[in-house]
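One structure follows; several queries about it will come next.
Our next item is chain A:
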Amino acid sequence: MTTYGEKIRISDLHAFYGESHILHGIDLNVKQGELVTLLGRNGAGRSTTLRAIMNMVGKRSGTININGRQTIGMASHRIAHLGIGYCPEERAIFSSLNVEENLMLPPAVRSDGMSVEEIYSMFPNLYERRYSQGTRLSGGEQQMLALARILRSGANILLLDEITEGLAPVIVKKLGEVLQKLKERGLTILLVEQNFRFAAPIADRHYVMEHGHIVEEVRADELEARADMLHTYLGV
Partner candidate 1 sequence: MATFLGINLFGLFGQLLVGLINGSFYALLSLGLAIIFGLLKIINFAQGAMYMLGAFAAWMALNYFGINYWAALIVVPLVVGFAGVVIERFLLRPIAGEDHLYSLLLTFGIALVLQGLFTQIYGASGQPYSIPDELKGGTKLPFMYLPDYRAWIIVASVLVCGLTWFMIEKTRLGAYLRAGTENPAILQAFGINVPLIVTLTFGFGVGLAGFAGVMAAPVYSVSPDMGSNMLIVVFAIVVIGGMGSIGGAILTGLGMGIIEGLTKYFYPEASTTVIFAVMVIVLLMKPAGLFGKEA
Partner candidate 2 sequence: MKMTKTKIAIFVVLGLLAPLVVYPVFLMKVLCFALFACAFNLLLGFTGLLSFGHAAFLGTGGYVTGYLMINTGLTPELGILCGTLAAGVVGAVYGKLAVKREGIYFAMVTLALAQLLFFVYLQAPFTGGEDGLQGVPRGALFGLIDLNDNMNLYYLVYAIFLFGFWLVFRTVHSPFGQILKAIRENEPRAISLGYNVTQYKWVAFVISAALAGLAGSTKTLVFQLASLNDVHWHLSGEVVLMTLLGGMGTIAGPLVGAGVVVTIQNFLSGGELGNYVSIIMGVIFIVCVLLFRNGIVGELQRLIKRNFS
Partner candidate 3 sequence: AGISDDKVKIGVLADMGGVYADICGEGCVTAVQMAVEDFGGTVLGKPIEIVSADDQNKPDVGSSIVRKWIDNEQVDTVTGLVASSVTGAVAKVLTDSKKIALISTSASHAFTTKACSPYNVQWTYNVVALANGTVKPMVGAGKWRWFFITADYAFGHALESVATEVVNSSGGEVLGAVRAPLGTTDFSSYVLQAQSSGADVIALANAGTDFTNSLKTAAEFGLTQTADVAGLLVFTSNAQALDPEIAGGMKLTTGFYWDMDEQTREWSKRFKERHGSIPAMGQAGAYSMTMHYLKAVEAAGTDDSDTVIRKMKEMKPDDFFARNATLRNDGRMVHDMYQVRIKKADERANPDDIFAIENVIPGEEAFGPMLAECDFK
C-alpha cells in the first residue's frame, strides 16, 4: 500500500484516553522531505494525533505505517527506533538532569544525528549553560533544548508539538530557518502549530482538525484561495 517515499501513513486512526474517545478515524500521510502541519483549535486533537503515533495514548486502533512498517502494536520505544523524534507540547525537560544530561538522554536511533558540537554551535545558549539544571533554563532555552535533543538522536522523522510557544521572536525566526534546513537535509516533519504565521511559509501542506476529525487538507499554494474556509475553522 505504501508508495515509495511515504514516511508516515495513517488510516482510520481512533484514539482514546480511558473512556473518552478523542480521535475518530484520522487519515493522513507525510512524504519524505515534506513539512506538514496540523491546524485546529484547542482540543481539536492535534497533540493527541502525535501522541497516538508514539503510542502514548490510552488505546488506539487503525493503521499507522512508519517507513512502511505497521506500528499499531508496537511499544513506544520501538517506534522511536524507526527514526522518529518526538518533541512534546509540554517540553518535558527533566529537572533532575542537567542540560548536557538532558541533551544526551535520548539514545541514537540512527547513526547520522547531529553532533554535540553542531548542536552547541546552533544554540550557543545551551553551551553556556550546559551544567545547569534542566528546568532552571528560561522557557525559550528549554524549548531549544527539547528540540536539540531529538536532533542529536539522528531521528529523520520529526513530530513537533507547538515548538514556538513562548519563544521570543528572534528565536522563532531562527527556528524557522532550522526547520527549513532540516527539510533540505531530507527530514520529514509533522508540525502541530498555533502560530500560523510561523507555519505558513515553511509548510508544504496543512491538515485542519476539528473534534478529532480531519476536516480539510490544504496545499500551500491553495492557502489564499481557501482563506474563508480556514476562517470558519480557525477563526473566532
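Quick note on selection: all candidates are chains of the complex that A comes from, given by their letters.
Note that in this section a residue touches a chain if its C-beta (ideal position, glycine included) is under 8 Å from a C-beta of that chain, and two chains touch if they have at least 3 such contacts; residues count from 1.
Here the structure is a predicted model, which is why all the values come from computation and not from measurement.
Asks: Which of the candidates 1, 2 or 3 touches chain A in this complex?
Replies: Only one option touches chain A, namely 1.
Asks: What does chain A use to touch candidate 1 in their complex?
Replies: Residues in contact with candidate 1: 54, 56, 75-77, 79-81, 86, 88, 92, 94-97, 101, 104-107, 109, 149-150, 153.
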